[in-house]
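Just one protein chain is left out here, and the rest sit where they should.
Read from first to last, the chains carry the letters A and B; within each, the first residue is number 1.
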Amino acid sequence: MVDHPAKKPPSRPIEGGLIVLAFALFALFMVAPAYYVFKGSFQSLSISIASGSAGWTLKNYFYIFSEGYHIYVINSFLVCLTATALACAISLFAAYALSRFRFRGRGLVFGAIMGGQLFPWIILINPIFILFARNGLVNSHLSMIFIYTAVITPFSVYLLVGYLTTIPKSLDEAAIMDGASRFKIVTQIIMPLIMPGLVATATYGFLQAWSEYLLALTLLSDESKKTLPLGLYQYFGEDTVNWGALMAGSAIATLPTLLLFLPLQKKLVSGLTQGAVK
Amino acid sequence: MLEKSLKLALAGLLLSSTVSMAAEINLQFRFNDPQHKEMRMALDEFEAANPGIKVDLKRIAWKDARDQLIRESAVGQGPDVVHSAFVWVQEFAQSGSLIPLEKLVGYSPFKHGFEDFVANDLTYFEGKPYGVPWTADTWSMIYNNNVMREAGITSKPTTWDEVLAASRIIKEKTGKIGYSFIGGVPESAFMVNYFLWSNGSTIVDDDGKGGFKIGTTKEQLVEAMEYYKTYLDEGLVPKSILSQSTAHDPSGLQPILDDKQAMAIVPIAVIRGLVEGYKASHPDKPMALDTGLTPQGRTKGLTHLGGRTLVINSATKHPKEAWLLLKHLISPAIMTKYYGNQMPATKSGLAAIKFASHEQGFANQFANHTRSWGPYSRGPAPIGQIRNVLARSFAAAISGQKSPEDAAESILKDIARMMDK
Partner (left out) sequence: MKTYSAQAQERFSAFFMLFPTFFVIISFYFYPALYNLELSFTDMEFTQLRTGGDWVGFENYIEFFTSNDSFNVAFNTVFWLTAVSVTLRLFLGLLFALLLNSKMLSSLKLSTLSRLFLLVPWATPPVVSVIAWRWMLEPIGGPVNEFLLYTGIISEAISFTADLATVWPTIVTIMVWNTTPLVAVSLLASLQTIPDDQIEAASLDGATRWQQFRFVTLPYLMPTLSVLCLMSIIWTFNNFIYVWLTTLAGPGTYTNVMATEVYMKAFVDLRLGYSSAVGVSMAIILAAFGALYFRVVGLSRMQDKVG
């Protein structure tokens, strides 16, 4: 550091100080809640009649798993992974059709898909609950898979259309000359080429489903069917608020998203706004 | 058309998930109180006595229990045997969620008949009973005598005004809390009702012609809300009570245990929980907690005769086995062994209870100062909705969001709308 000073030492020390201070505040604001969740998950924090002692412990984790927390974890993975796969599959074909074919009403279809992205699900909880309930489809993972597929699909199509435009159409044409069908082109030529884009799309879809709360709240009431966000929040519902258990559950619920975000954040950003801005 | 195709598509896939059915009978029992370990033992006993039946113990918090069952039973789902509050039974029966008792007693009758149960009128809907009272309960005053003594208060306050006066003295002399109450939705509704009842008014009343009317006025509601608002305005209670939604909420109980609060109105299970907690946290000290009657207004203090019922979901596939389980759970032996915090809801069971000395005030309240929900639950407005409307407006008034006048008006308007239906 000494023999290699920064190119432009802070011209004004006050400004430098301010930036460091701003950074400290920023870091505190961003990280403190997560830090306390992590710390709390290893502490005894049950605030109840005659509360226990403090100290580092793993008992919160033991406790939530003894209470069946793993069921929520499994349910969430099952529902979210399946919905993501399904959504990616149908979105890939839809995106391909939208980027390669010209037909009447194409603008309308694209508009509908764009609208779906911004759709307020809160407005649909009543009709969806009633329609599902009448057909015996509440408390079913299958319903959740379908509904999450519906939630994820519009944005996935949007992202994939963006990636598909980077692939020259001449590739398709050459394949058609060789007698390949459109379906074959998508599965055998296009898919390998846009794999990175597909992975980013899938990640984003998975994250959306993973943290979804409202539809799960509306459609799931059976303990054995609940997804993570729903199961987690229930620790508030007990007569005592078991903060330690809440923190341990929170840490587990956040781990997969954090791991997925790390490698993908840059891709996600460009997908999210670039298309809209450029 | 769409609905149909959607249904077909999903139903086909659903089938595959439901084929794996075991031969033995599986019952589900949903229990909402904290004693789930004890209840599990009660179920183990049942399973041992009835080979071939397995019982799953499901749990849900009381605050979600009503909405949950209504939602499930509307679609033919939910546990077989369900723990319910007295006052929900009619609502459940109305939505077709329950099996009427007349059908169930056909499997096997009660030992002392249905007449032995207290408050069984609350389980009737259109002339037929739908639930079995399990535990009986009411709320009474609990005191922490250490705090009272510290503030130099020697006699227990008996009226609402004396309670307020005592609270002011306690705040002034010790900085502690005198009387505190539930300020959050939904159980704050009890606070309003107790105040109204002890002043001779009631939200829903019989109109004497077989119908129902609103039995209170704007002025009386305003009086109730202003009374409670005073505590917040003068800083006699912490603002956190506004987010306290039930009597079980630890944020409302801890101060009593810590000798930082003198008075509250709570149900018996909470009284017993607090006494246990106090013994544990103050070993070798004399018991400072005591119970007493709820305050008087212009008439005597009244609380509701409440409790829990057990009901059988109309969606059950095994009504006979569910009934067997229900009868196992209400048997006196099982109740004393595994559910001792509560009192049985039978006349014969109650007569056998010995109250501890610190529970004498509660016993007096229970025997002589309770009323049934009566017209509330018989009337056209669903009692759960009355509770919500009351609790929300009450919280809005005491927090300062609305003036007590506006809050009272909106209560009356909403109740009138519900009674019109």
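In this text, a contact is a pair of C-beta atoms (placed from the backbone, for glycine too) under 8 Å apart; a residue touches a chain by one contact, two chains touch by 3 or more.
This one's a predicted model, so the numbers in the text were calculated from it and none came from an experiment.
J.: If I consider the whole complex, including the chain that's not displayed, which of B:V81, B:L98, B:V132 or B:V185 touches that chain?
T.: Checking the options B:V81, B:L98, B:V132 or B:V185, the one contacting the hidden chain is B:V185.
J.: Touching the missing chain, which residues of chain A?
T.: 6-8, 10, 15-16, 19-20, 22-23, 26-27, 29-34, 36-37, 40, 45, 47, 89-91, 93-94, 96-99, 101, 103, 106-107, 109-116, 118-131, 133-134, 146-147, 149-150, 153-154, 157, 161-162, 165, 181-183, 186, 210-211, 213-214, 218, 229, 232-233, 243, 246-247, 250, 253-254, 257-258, 260-262, 265, 269-270, 272-277
J.: Going by the touch rule given at the top, which residues of chain B touch the chain that is not shown?
T.: 2-3, 5-6, 67, 70-71, 74-75, 91, 94-96, 183-185, 238-243, 245, 251, 254, 382, 384-385, 388, 392-397, 399-402, 406, 410
Here is the rule we use: only the chains that are shown with their structure count from here on.
J.: Taking the touch rule as given, give the residues of chain B at its contact with chain A in the complex, in rising order.
T.: Per the stated touch rule, the residues are 3, 6-7, 10-11, 13-14, 17, 34, 58-61, 63-64, 68, 71-72, 74-78, 246, 248-251, 253-254, 257, 273-274, 276-277, 280-281.
J.: Show which residues of chain A lie in contact with chain B when the two form their complex.
T.: Checking each residue of chain A against chain B gives 47-50, 131, 133-143, 146, 221-223, 234, 237-241.
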